[in-house]
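A protein chain is absent from this complex, but the other protein chains hold their places.
So, chain A:
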């Protein structure tokens, strides 16, 4: 049963965009958490036909570490999938009150076309083997048309099917809609602030491996230590700092909105009372 459409909550969309725009030098990826709704509808006509529509509803995303640092490959390790599934089961289910699970994955294509590569299509086909309804999202960013000075961000949703000839896979397009969600959910906020932590963890792991090499002379060790410091500084200014600024702006905007909403509430209460 193919997926009819994907509904992506706007706060999950926000986190995906944040993640995709965090770096233009490599592809980032994550998992989509949500639920699948199956809707039955009767198609009009003489003979009643029941259409089964499978809608994948994405409520939040989990940012993942890149397991393969090569620029053009994104694959999620089984361990990552397993731990994300666990997180979806316990943490997210508690918060939304409904069972959630991993329903798809997303990754970014910086400076590249939004369409999935052959590797992407094959990876997607592999995920579909364990879950037919698994969907793939791609965010293409840092695209610029130099002539018109137009920047572009694109996103697409796809699944894979076996090609008619041969054993290759080809993509099928799945409609995706960003569904408004007026407030940013707790889960999405927590996912968003995970990014600096994940980046730092990656840096630490790399440095630890380097640090364990005992044959390096002090100058090289100082060099490596400085590279770590430099990279962490870069992360702090480009990611943590910007994130903190955005959070503070959100807070300020919310304070103002709440005041305005309170005023409107009073006004409406009065209006209702006079009716």
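Operating definition for what follows: contacts are C-beta pairs under 8 Å (C-beta built on N, C-alpha and C of every residue); 3 or more make two chains touch, one makes a residue touch a chain; residues count from 1.
In this text, contacts and distances are computed from a predicted model.
Enquirer: What is the protein name, per UniProt, of the chain that does not appear here: "40S ribosomal protein S8", "Abraxas 2, BRISC complex subunit", "DNA repair protein RAD51 homolog 2" or "Sorting nexin-2"?
Expert: When "40S ribosomal protein S8", "Abraxas 2, BRISC complex subunit", "DNA repair protein RAD51 homolog 2" or "Sorting nexin-2" are compared with UniProt, the left-out chain turns out to be "Abraxas 2, BRISC complex subunit".
Enquirer: Which residue from A:86, A:132, A:162 or A:220 sits in contact with the chain not drawn here?
Expert: Touching the chain that is not displayed is residue A:220.
Enquirer: Which of A:22, A:60 or A:124 touches the chain that is not shown?
Expert: Among A:22, A:60 or A:124, only A:22 touches the chain that is not shown.
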